[in-house]
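A single protein chain has been omitted; all remaining protein chains appear in their positions.
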Amino acid sequence: MAEAINEAIRMEMRRDKEIVLLGQDIGAYGGTFGVYKGLFDEFGSERVRDGPLCEAATTGFGIGLALAGHPTIVEIEFIDFITLASDALVNQAAKMRYFFGGQVRVPLVVRTPIVSRLGLGAQHSQSLEAWLMHVPGLRVIIPSNGADAKGLMLTALRDGNPTVFIEHVRLYASRGPVPEQDEPIPLGKLRTARHGNDVTIITYGGMVKPCVDAAEQAAKDGIECEVLDLRTLSPLDREGLCQSVRRTGRAVVAHEAVKTGGAGAEIAQSVVEGAFDYLKAPIIRVASKDLPIPTGTLQDLVFPSAVDVEAAVRQVMQ
Amino acid sequence: MAEAINEAIRMEMRRDKEIVLLGQDIGAYGGTFGVYKGLFDEFGSERVRDGPLCEAATTGFGIGLALAGHPTIVEIEFIDFITLASDALVNQAAKMRYFFGGQVRVPLVVRTPIVSRLGLGAQHSQSLEAWLMHVPGLRVIIPSNGADAKGLMLTALRDGNPTVFIEHVRLYASRGPVPEQDEPIPLGKLRTARHGNDVTIITYGGMVKPCVDAAEQAAKDGIECEVLDLRTLSPLDREGLCQSVRRTGRAVVAHEAVKTGGAGAEIAQSVVEGAFDYLKAPIIRVASKDLPIPTGTLQDLVFPSAVDVEAAVRQVMQ
Amino acid sequence: MNNNNNDDVNSELLLRWYEQMWTIRFFEENAISSFRKGLFGGSTHPCICQEAICVGAASALNPTDQVFATYRGHGHAIAKGLDLKSLMAELLCKQTGCSGGRGGSMHLCDVSKDFWGTNAIVAAHIPIAAGMALSNKLRGNGRVTVVFFGDGASCEGAFFETLNMATLWKVPVVFVCENNGYAISVPTKLAIPIENIAQRADGFGLPGVTVDGNEPIAVYGAMKQAVARARQGEGPTLLECKTVRWERHSAISAGKYENEDAAEAWKRADPIPRLEAELRRRGISDDELLSRKERARTVNDEAMQFAIDSAVPAPESVADSVFA
Partner (left out) sequence: MNNNNNDDVNSELLLRWYEQMWTIRFFEENAISSFRKGLFGGSTHPCICQEAICVGAASALNPTDQVFATYRGHGHAIAKGLDLKSLMAELLCKQTGCSGGRGGSMHLCDVSKDFWGTNAIVAAHIPIAAGMALSNKLRGNGRVTVVFFGDGASCEGAFFETLNMATLWKVPVVFVCENNGYAISVPTKLAIPIENIAQRADGFGLPGVTVDGNEPIAVYGAMKQAVARARQGEGPTLLECKTVRWERHSAISAGKYENEDAAEAWKRADPIPRLEAELRRRGISDDELLSRKERARTVNDEAMQFAIDSAVPAPESVADSVFA
C-alpha cells in the first residue's frame, strides 16, 4: 500500500505543480515509514519540505499554504501525535470555510499512520480516528489496500477540503493489484470485501483482513459473512451498510481502536437508525480493550484478532 | 452550580493543603466565569496560580504537580481549547500510571466549561466530551446541577486519577439545594432525574433540564418518560441505563455535542448490548447538527431543544 | 514624534490616519453600544486606543499583502479597506455581513481585500499566516503577510514554533505583537519574564523591534522596515507595538477594569488626541479636523443603519459552505 500512496502523490504532484508536502523526515529519508521514497529527489526541497519537530505549527503552515491555493500534505508521524495538530485541525481547518461564509477553501491532507501491534507501547499504538469523525468539516479516509489508497488519495488531493488520511502501518507492505491509471474513488462509498447473507461485518483499515479471515473460517461451518470495508469514516456510507444489514439481519462491527467511544459505536447506532426492524440479534462490537496499550506479551491481549471477530459472528448467529 | 463548585474546591483546599490551582484569569479575577470567586484571596497566589496563556504547558505543569502528590486543578477556559491540552491529557496523564507499572498517581482535575448557545461561534461553542470518553485512563465527569457538582468535585479531588470535569456554562447560574456537608458522590452512578415507564431519555449536563421539560410536555399526553442524568461519562453506568430501558423498552439519547461520533452513539450501543431484547423501537439520538456552530440566528437551528427531544419521544412511542 | 526614515509622512497621510482612527473608534463604540442593546450576542472585543497600530501598519502594506488578525481586529479589517457596512452587518450576524453573518464579531473576513480573517483561538492564526507567507515565497509573488496578535499570544507554543520555522525558512511574514498589557485579566508581568516581547526574537535569530504602538508614525516606520526586509527575502521580523487596552477585555468581561490605574491610562495614551495635536502643530485647521471626524461618524452611522436594516441569513443556508 505504501507504494500505491507514493504513486498517487507522485502522479498528482506531476500534474499539479502547486502541491507541497510538509513534515518531519520526509526529505531524502522518505518519511518515517518510507511512503515518500523518491519524492524528494524528483520534486526537490521546495515542494517536499523537511522541517523542524513542531506538529502544531507544521499543520498551521499547511493550512496557510492550503488557503493560498496549494493542495498541501502534512505528515504526522504517528496518529498518536494528532493531539498536537488537533487544534489546527479542529478549530481552524475544519471550520474556517464555514465561519468565513464560504470565502476560503482548505485543500489540506493530513497523512498519519496507525502503528498498532508493533510493541511500541501506549504512546505509539493508538487509533484515534473516532476523534476526527466527530469533527464536522473534516473528511476522514482510512483505506485497507493499495488500490483504494491510490484512488482515495487522488480524490483527497482534488477534493479541496481538510482531510485526514489514515494509513495502517501493517498494510504498507501489503501487495495487491493497483490500477495504473488515474482513477479517483468517490468518498462515502463503502467496498464489499466479501459477499454473504448471514452476517454483516462492518470494518475498515487494518481490521479488514482479519475480518475476511474470520469470515472464511465461519464459512467452513456454512456461515456466510458479508464484509464491508467503509474506506471513509467521514462521510460515512450509512445507506450502504444498512442495505447489507437489512439483508443479513445481523451485524458485527470491528476496529482496532479501544471500544468505548470508538467509531464502532457510531456505526452500530447508524445501523439501529437505519435497519432496526431487520435486526435479528444485538449488534456486537469487536475492538481493543479499554486500556492504554502495553508492550510485550500483554499487547496481544488488548488488540482484537480474527478469532475474536469469528467468535462475535457465531454469537450473533445464535 | 458555580457556587457549589466553588464551595467544594474551597472545602477541599482547606482540608488538603497540597491542592494547587493552575490556569489563566484564575487569580483576583476569579476565573473566566467566576467559579473561583474568593479563592485567590483566601488561599493566595502560591496555591491559586494565575499564569501565562499556554494550555499545553499549564496542563503539563499540572501533571508534574500531581505526580509530586499535589491534587491539582487546571482550568481550560473553554472546552474548545482542550485540543491544546489533549496531548498532555491523552498521551501523558491518562497513560503514565499504566506504562510505569502503577508506580505513579496523577491526581489531576482539568476543569473546563462547555459554552454553547451564547453566540460565540464555531471556536467557542463545542462539546468535545466524546473525545475524552474515548481515552482509557481518564475520568469524565459532567454534572447537571449544583448538588451533583459539589459531590462529584469532592470525589474528583480525592480520587487520585486524571479527571476532566466538564461544566455547562448555562448551569453556572442555576440555583438549587446543595448539601452543606461533605458528601462525595461515587463515580459511575447515574441519577434518575424523573421517573417514568414509557420511554427512557438518557442525557447529561446541559441537556438534562430540556429533557425534563420535554418529559413534562409528553406527560400531558400520558407519556411518562424516565430521564436519566449520567453524571459521569467515564465510568459510564451501563447497567443503570440498561435497567431502565429493560423496563421502558424505548430510549432517546440527547446531548448538545454534534451527533456523529458523539457520546450518544456509545450510550445507544451500550443499550443495544445490554437491553436489545427489550427494545420496542429504534433508539433515537437528539443532538446538534453535524456542523460548525454559527453565530446569530442560525445558531438556534444547530442546537437541540426540548421540542426536539419531545418529538423524539413521540417518535419512539409510535 | 519619532520621525526616523519617515520622510514620506506628510500632513495628508496624517489626516487620512486621523480620519481612519476616528472611523475605527466610532465603529467600536457602535459595536459596544449595539451589543449592549442586544443587537447581537456573544461578545465583542474593541481595539479602542489601539487604532494607531491599525493605521500605521496598514499604510506600510500593498493592497495585495495579506493580513491575519484576532477577534480584536476590527480596526485592522477597516484599515485593510473592508467595507464598513459589511463589517457591522457581520457583527449583527446579518446575511450582508462580510462572512455571511455566521462568523460574527470574531470572524471578519474579506479575501477579495486580502484580509484573511480574524481568529478567536489565541495564536492559532500565527502559523497559518506564516504558511501563506511561505506560499508567497514559493510563488515569488513579492507579497508579504502580516499577522497581528497580543501579548498573551506570545506565550503560546504555536507562536514560538512559528518563529522558529518562519525564521529557518526566511518566509516573508511580519509578526506584529500588540502588547496592550493584559491577557483578559492577566497583566503581562504575571505572564512574561522579560521586559520587551520583542526580545522573544533573540531565541530564534530574527530581528525584534519595540515601538510605541500609540504613535502611528513610529508604527509606520518600523513596519516599513520589516515589510521591506520580508519583501527582499531576508525573512521575518517580530515587531512589538506597546499600547494600552481600553477599559475591559470585551463588552461582557466581568465587572470593571481589573486595574484602576490602567483604567485611566488609556485615556492618557489615547492616540487620537496625540495625533490631533501633531496635526494642529502642522497647521491643520479645526474645521478640517472636525469635518474628518464628522465624516468618520457619518460612515459609521450609515454602516450601523445598513446592518440593522439587513436581513438575517436564510435558515436553509445553515448547512452551506461546510465543504468546498
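A, B and C are the chain letters, set down in written order, and residue numbers restart from 1 in every chain.
Convention: a contact is a pair of C-beta atoms (placed from the backbone, for glycine too) under 8 Å apart; a residue touches a chain by one contact, two chains touch by 3 or more.
In this text, all values refer to a predicted model and were calculated from it rather than measured experimentally.
Taking every chain of the complex into account, the chain not shown here touches A, B, C. Touch with the chain omitted from the figure is made, among A:Gly69, A:Gly102, A:Gly119 or A:Gly188, by A:Gly119. The residue touching the chain not shown here, chosen from C:Val144, C:Ala158, C:Ala251 or C:Ala296, is C:Ala158. Contact with the omitted chain, checked across B:Gly30, B:Pro52, B:Gly146 or B:Pro210, is made by B:Pro52. Residue in contact with the omitted chain (choice from A:Leu157, A:Leu236, A:Val302 or A:Val316): A:Val302. The set of chain C residues touching the chain not shown comprises 155-158, 160-161, 164-165, 167-168, 190-194, 199-206.
Residues of chain A in contact with the chain left out of this view: 24-25, 27-30, 32, 34, 50-54, 56-57, 80-81, 84, 118-124, 289, 291-292, 294-299, 301-302.
Contact residues of chain B toward the unshown chain are 20, 46-47, 49, 51-52, 54, 56-70, 87-88, 91-92, 96-107, 136-137, 139, 159-161.
Quick note on the criterion: only the chains that are shown with their structure count from here on.
Contact topology of the protein chains: fully connected, every pair of chains touching.
Computed centre separation for the pair chain B/chain C is 36 angstrom, with centres defined by C-alpha atoms. A straight line joining the Cα centres of chain A and chain B is 29 Å long. For chain A, residues that reach two or more other chains under the stated contact definition are 87, 91, 98-99, 136-137.
Multi-chain contact residues of chain C, defined as those touching 2 or more other chains: 101-103, 107, 119, 121, 157, 322.
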